[in-house]
Structures are given as structure tokens and as C-alpha cells.
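Step one of this worksheet: look at the structure below.
One protein chain is absent from this view; the other protein chains keep their places.
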Amino acid sequence: MASENLYILGIHMTKFGKYPNRDLIDLAAEAAQGAFKDGGVTMGDMNILAAGNLRGTGRIGQPLQKQIGQTGIPVYNVTNACATGATAMRVVMMAIKAGEADMGLAVGSEKLAGVGLLTGANVKADGKTWTPEGRFDAVSATDGRIGTETMPGVFAQIGMEYGSRYGEVSFETFAKISEKNHYHSTLNPLAAYQKRMSLEEIMKDVMVAYPNTRPMCSANTDGAAATVIVSEKKLRTLSKAQQDRAVKIAASVLTTDPWEDGCQVLANVNTCTREAAKQAYAQAGVGPKDIRLIELHDCFATAELVHYDNLMLCDEGAAVEHFNSGATWREGRQPVNVSGGLESKGHPIAATGIANVWEIATHLRGEAGPRQIEGAKIGMTHVIGLGNTCAIHILQK
Amino acid sequence: MASENLYILGIHMTKFGKYPNRDLIDLAAEAAQGAFKDGGVTMGDMNILAAGNLRGTGRIGQPLQKQIGQTGIPVYNVTNACATGATAMRVVMMAIKAGEADMGLAVGSEKLAGVGLLTGANVKADGKTWTPEGRFDAVSATDGRIGTETMPGVFAQIGMEYGSRYGEVSFETFAKISEKNHYHSTLNPLAAYQKRMSLEEIMKDVMVAYPNTRPMCSANTDGAAATVIVSEKKLRTLSKAQQDRAVKIAASVLTTDPWEDGCQVLANVNTCTREAAKQAYAQAGVGPKDIRLIELHDCFATAELVHYDNLMLCDEGAAVEHFNSGATWREGRQPVNVSGGLESKGHPIAATGIANVWEIATHLRGEAGPRQIEGAKIGMTHVIGLGNTCAIHILQK
Amino acid sequence: MPNQVPLVSYLVLGDDPHLIAHECTNCKARFFDRRNGCAKCFGTEFKDVSLPKEGKVRAFSIVHSAAPGIKVPFVASVIECGTTRVSANIINVDPKPENLKLGMKVKLATYVLGKDEVGTEAIGFGFEPA
Partner (left out) sequence: MPNQVPLVSYLVLGDDPHLIAHECTNCKARFFDRRNGCAKCFGTEFKDVSLPKEGKVRAFSIVHSAAPGIKVPFVASVIECGTTRVSANIINVDPKPENLKLGMKVKLATYVLGKDEVGTEAIGFGFEPA
């Protein structure tokens, strides 16, 4: 069982954006029903459902099942920060590999439009008398006083830390990464923002956490994505049309951050990504050069840079040169985030880890329309959940 | 792989109760480190961690890993209402059956002491002008105006509904079930409350939701539980002492509620339990009569009654007679909730689904001390997550 | 007579207040909420059907603890209206066990929940002994 291949049979994402009149379940249902339609199946074909949501109730599986079909199947509600959607996929895959299912649905849905700064802030009102609380015996809020727990500030430092290791990276370089992604977004009708932005506009926009200005930060939007995953054995019983459009999951890896000095002081998204990438390349039997396009976790422009290196798309320490070579633009050798990335497509947290699979699968199927990357046979997705989790999928057609 | 047997190698629960100076992670760490010690292993032996928490952040896996060992392994954060802990176990089991791990840790932790009534209430402040909101276009709060979403009221009706099908069940009968469980608790040093209560005391206590008085409701407490699950193949490489104490997981099933009229009006915990029981008996190759003792989800006394029937411990419709026969008392033919049940042991939600496995495993190992059920070779655990999920495990020595 | 709005949209006001359900046109499963699909057959087409105004008590609980603003004790219940189960309070009855019985006949009743600042009344519903 464990060695059986798994396939994406159907997959769907909602347009990311603002949906004031639709709830988490409306979005999840659209994604799920879209994935069923895409795969030519129904809820009745599913043997397992794994559902992810972070900022709502965190448990949308059963409310979703009440709307799209109550068939009695096991439902798993999962969270893993920004890797939540990818984690839902992994649970479905494990169920299939374990022989408990031959087909299952993974879905992620999030309502994030209008949500302000996402912090892990432990802000508490200053008490009348100082009283030590929590694991640091803090007598007052520490976020903002002992560094920052805000995402833009954390990922800004992650980018700067790369500079400490391999030579300073300029504000302009980080901003150019954002310029690329906003340029890419103009071709993606499902992106929340499809506006090309000049380097100057990006650099002169509101500074959120130097060196990340507002367009260099992921966009808080609503959205959902869902996918039907099927075992190879089951796929072979389906129609030729279904088999022809199925996309092989050549690798699926989830890691957390192993201990390294400082990793509890500044989140270390490097070690878990590098380890996940190593495992994924080994599982798929391919190397970085075999990957035609990549959707990686550009929650901030500063993050995209470090992952060029972590995913081994370039030599160690050479991420800036790699970017400056033009390789990661859609016209380049190995485009990154042709969807527009989280900075322009949007980042409805729990949906992201499935939406990036949708993007790659759509290219591998040759169905990406005007933004199609030609000759795409192998693609990779990467997502980071702060705290930390890394999920990588390699897809193959 | 899929047919490989899985075993409980180590398992631990904290005493349930009030821990004002300990956080979710302190409790989870005690449970995890206790399970490692019980199993003679360390965090370094784990290939996967699945963690459950409902009422806190909902994602304790990585914060726990930061305290007990950062080894880079995949971490899954899960929720499934009161079946959260059991769901964490299932994720670890799927990972092992899938060939992705040979040993893993499942943990559930909850801080619930002092928390008031748990409701699913959609209470919103009445607006200045009536504005329809949500899936019912409600212009004001519906909880309490169109029935109840409070757990005591929901489970009270679930018990009453059994009466509609098979003949009215008296308040006294439900109260006697609580009397049994409080009696059982006197022998369990890890129970939050170990006080014997007379039938009269129970019936005259504060009415929460007729026919459930306060001692007939699960106790909101803090607590955690954790277990190390191992593949048979890996177990065979461990010491004789470890092998001797390992407890076989003869069945592990998770279901949700299939459609039935009315199931979206009053939660139907019957269909999902009956289906899970059928699957579990089939997996384990045993029948209800082979089960020596059962820990079932007595979140309310009214719930315990219906599950005698749902788990097929009695003939259909004969739950009252079954209880009145004395069978489910610890001196009876097939004791239920010898731990004291959720009504007296306590119900730290995410811990419950692992704590009930601890109880059964402890009896099967012959390590239950004064409350040991003699000759226990096969036992069953059952947990319900409202919304709905049912998880059943059959353990065998 | 002031303007009125129903507490929920499946309560139809007017001369003859009654409840409606959304019935799946394929399998006839009934629901009260806004639907994305049918939980029974996965269909996505529904039509509204009126429910009988009389029913019988399938289950009840006398609830003594509730969210702020809700008077306790009150009687939460499941009513069988024909073959369709409905969630509702049993109202216009002293909420004591001796006044309630499984299977008892009840009928729909409405009441004014309150007025908003422009004078519109919100109308709630329950079932009372028939």
C-alpha cells in the first residue's frame, strides 16, 4: 500500500478576494463542489474528508459535510498555521496510503478580508500591579518591547538574517521580487489583485516592517480551495478523460523545525524547508533542475528570497544572484509564483496550501490559458506555517 | 502495510482537575513525557506527532515540540470537538499504516476548569435595527429562542428522544446512571471528583437542563493525556518488558453522522455511534459480548443510556432494562465507565479521547490497582464529538 | 399595525403564520437554513414547502442555564410536524416536568420578540399545547 501512487483527480479554488455575504462554509462548499465537478465525482465517492481553517472556528469539516453531503465518512479537522491546507491534503493521502480510503477530499477555507495585522502578540493590558505571567514571567506585554511577533517584522528579519550569512541584501532586491509577483498576477483572473506595480511604487508604498512595504506583504483575503485525491488503483477504474487529467503527486512531505541555536528566538523557516525539499526530491526521484515551475510561500517578499536557497533552486548563498539572473520571472528558466504569489493572489491562510497545488496542477494540465508555462511537466509547491511547519508537494504529469 | 497491527506502547494521563499555574503545554508535556517513560522511549523515537486542543489556540503541536524535543518530524494539529484526542490517535495510526512512521505520539490537552456553560451559541447583541444574518437570516440570537444549543440541553433531548422511540425514561433512571459513575470514581485517584453521591443528592442538585442535574453533567476540568503508538514490526525490535506491556489496538474507527431526517435539527449521535461500533466489531473480529469493560462518552447521564444501545451492549430499545440489570456497574457483567466517567473523572475535551484509552489499557495491563476489573482482556472506548464525530477503539491484551 | 420581521426567514408571517422548509427537489430531504447542497443526495435544487402548524413533541429539555437575555427556565424541544422535525421552544406552558410529555400535541404560536429603534417588531415562534 505504502508505495502506491496518489493523484490529484479534481481541484478547484475560488477567486480570492472579499466575500462579505458568504461565510466560510459557502466558500468551502464552492471549492469542494468545484473539485468534485473537476474530477467527475461526487461526495458519495469520498471515503475521507480533511478540512482546514485557522481564523474562524477552526473546525469546518462537519458544517461543510452538512451542506455538501452527509455520508458518514471520517472527517478530520486540521490546523497548521499557513500550512493548514497542505496538512489537510497530507491527512487524506495518509488515509489512502493506509488503505482506509481510495478517494478523499481535502479543503481549506478562510475569511481574512479586512483583518488587520496578524500577530502572535501576547499583548495584555498592563495590570494595576505588575504580576509575572506566562513562560517568561512577563509583567507586561512583550510583543513590540522585546522584538516583534508580528508576521511582517518576523519575516523581515528572516530575510535580513540571510544577509548576515551571505552578504547584505538590499531593500531594492526584496522589492524587485514583489515587482515580479505583481507582474505575474496580471495574468491570473483568480488573484485578488491583478495590478502591475513598478519598483518605485512598491518601494514608496507604506512601510510595514522594513524592508517589507505593503505590496511586499501577503494580501489578507477570503477564499477556499479543495482537491479530490485518488489512489492509482482506483484511478485506473475511472474514465479515460479522468485519467488523462489526473496529476501525479510525486512527493508529499511535511516537516517541522529541528533544534538549532536561536530557533526559538527567531522562527527558523530554513531548516524545515531544506529538509522537506531534500525528502521531496528523493521521493520524486528528481532534482531541483527538473522542476519547471514553483509556487513557494512568499508571505513576504523577504521570505521568497530565502526559499530560493532553501529549496536548492540555486547554490547555497546565491539567492540574490539567482533572482538577479531573471530565472524566477515567468519568462525565466524556472519561474516562481506565476500565480502572482501571496503578495497579489492573496493569502486566505487555510486555502493557500491547496491553492498553490491548483496553480501547479493547472499548468501541468496545460489549462493555465494566457499564463501557461509551456512544457510544464513537473512543478513544486511549498508552504510554511509559522511555528514551524513546512509542506512541499512535487506534482508530475 | 495496511493490515499491520498497531499497539499502545506507552500512555499517560495527568490527574484531571484545576491547574491555575500550569498552561496547556505544561499539561501536554507532562502527558507526553509520561507516555515516553511508560513506553521506555524518547521523543527521538517518534516519527510523527499529532496534537489536539479545542478551547485554547487549537494548535499546540509545535509549542509542545519546542518544549519536549524539536526533531523535525511532521506535526499535525487536529480538532474534532470532544473526539479531538481520539482523532489525534487516528492520525498517528494512519501515518504508521501508511508506512510514513513506525512510532508516533498522540496528545490532547485542555484547560477547562472554571469555564462556564459550553454552548454553540450564536448569541449576538440585538442590533439597533433588525438585520437578517447568517444561514437562517436571523434578526436576533436564536439560541434559547429556537430550542437550545447548550450541551446539557442538547444531550438532555438526545436522552428524551430515546424515550420517544422505546418508551419514556424516568429522571430517576438517568440519575442512577450518574450515581453509578460517581460511585466508580471513588476508586480512581486521577478523577477530578472522587465523591460518592446518593441518588437523592444527585436528583436534588442544581437542575442544569432537565433531566440533567449538575452531577449528571461532565465536569469542566484541566488535563492532558498522551500515548505512544507503535507498529507491530517495530515493537518486535523492542525489549521483552516493552512487548509484554504493549496493548494491541484491535480496532480504530472514526465516523460522522450520515443523513437522516431531523439530524440537522437535533444532533444525531446514534447513527454515527452504531456505524462506528459495527465497523469496530468487524475490525477486531469480536462481538459486544466479548468486551469486558467499556469507557463510553457520558458527557451527560442522558447520553450514557443511549450509547448502551448504540454500541449494541443490549438489544435494541432495551437500554433501560440493561442498566437496571446492574450489568454496567463495576460489579456487573460488563462495567461501563469504571473510571468515574466524564461526570466525575472530568472532561478536559481534547484529552478525553486518549484518557479513556489509558483507562482501558491500564485494566488490560492489570495495573488498575483497587479498581482493577479482573480478567479484562478486551475493552472498548467510545467518544462523541458533537457536530458529529464518533471514535471507537477496541483494545486487546 | 407596526412593521414586522420574522426572527428567521423560515417563519412566514402574515394572516396565517407558518414555517417553511427548503425541500430538495430530487430526494425531498428538508432543511431550514440557506443551502449549498443537499446533505442526503448532494443535489443543489430546492423548493419551499409549508409545514403543518400542528405537531407532537419528540424530545424536550427544561433548560435552566442560557446566554444573557434569555429567560430561564425555558423548554427546548424537537417537534414533529408531519414527517419533518423542527427545533422550537414549547411556550405558553409552565416549564415543569409534569406539564410536558413526549408525544404531546402542540401547535405553532408566534409572539413579539421586541422592537428595534424604528419601531419594527421582530416576531418569534414556539409551539404551545394544542
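First chain written, first letter: the chains are A, B and C, and each begins at residue 1.
The definition used in the following text is that a residue touches a chain if its C-beta (ideal position, glycine included) is under 8 Å from a C-beta of that chain, and two chains touch if they have at least 3 such contacts.
The structure displayed is predicted, hence computed values, not measured ones.
Undergrad: Which of the visible chains would the unseen chain be in contact with across the whole complex?
TA: A, B
Undergrad: Just to verify: which one of B:Thr14, B:Asn47, B:Gln65 or B:Asn80 makes contact with the chain not shown?
TA: From the options B:Thr14, B:Asn47, B:Gln65 or B:Asn80, the contact with the absent chain belongs to B:Gln65.
Undergrad: With the missing chain put back, one of A:Thr148, A:Ser218, A:Ser231 or A:Ser252 would touch it. Which one?
TA: Within the whole complex, the residue contacting the unshown chain is A:Thr148.
Undergrad: Touching the absent chain in the whole complex: find that residue among A:Asp137, A:Asp244, A:Glu331 or A:Glu374.
TA: Only one of A:Asp137, A:Asp244, A:Glu331 or A:Glu374 touches the chain omitted from view, namely A:Asp137.
Undergrad: Out of A:Leu187, A:Met207, A:Val286 or A:Ala318, which touches the unshown chain?
TA: A:Met207
Undergrad: Which residues does subunit B use to touch the chain missing from this display?
TA: The list for subunit B reads 25-26, 29-30, 33, 42-44, 65-70.
Undergrad: Where does subunit A touch the missing chain, residue by residue?
TA: These residues of subunit A touch the chain that is not shown: 117, 119, 121, 123, 126-130, 132, 135-148, 150, 152-154, 156-158, 160-161, 163-164, 168, 171, 206-212, 259, 261-266.
Everything below uses one rule, namely that only the chains that are shown with their structure count from here on.
Undergrad: Between A-C and B-C, name the chain pair that shares the greater number of C-beta pairs in contact.
TA: Answer to which pair has more contacts is B-C.
Undergrad: Where the centres are mean C-alpha positions, what is the separation of subunit B from subunit C, in Å?
TA: 32
Undergrad: What whole-number Å value describes the gap between the mean CA coordinates of subunit A and subunit C?
TA: Roughly 43 Å, centre to centre.
Undergrad: Got the subunit A residues that touch at least 2 other chains?
TA: 65-66, 69-70
Undergrad: On subunit C, where are the residues touching two or more other chains?
TA: Only 39-40 qualify.
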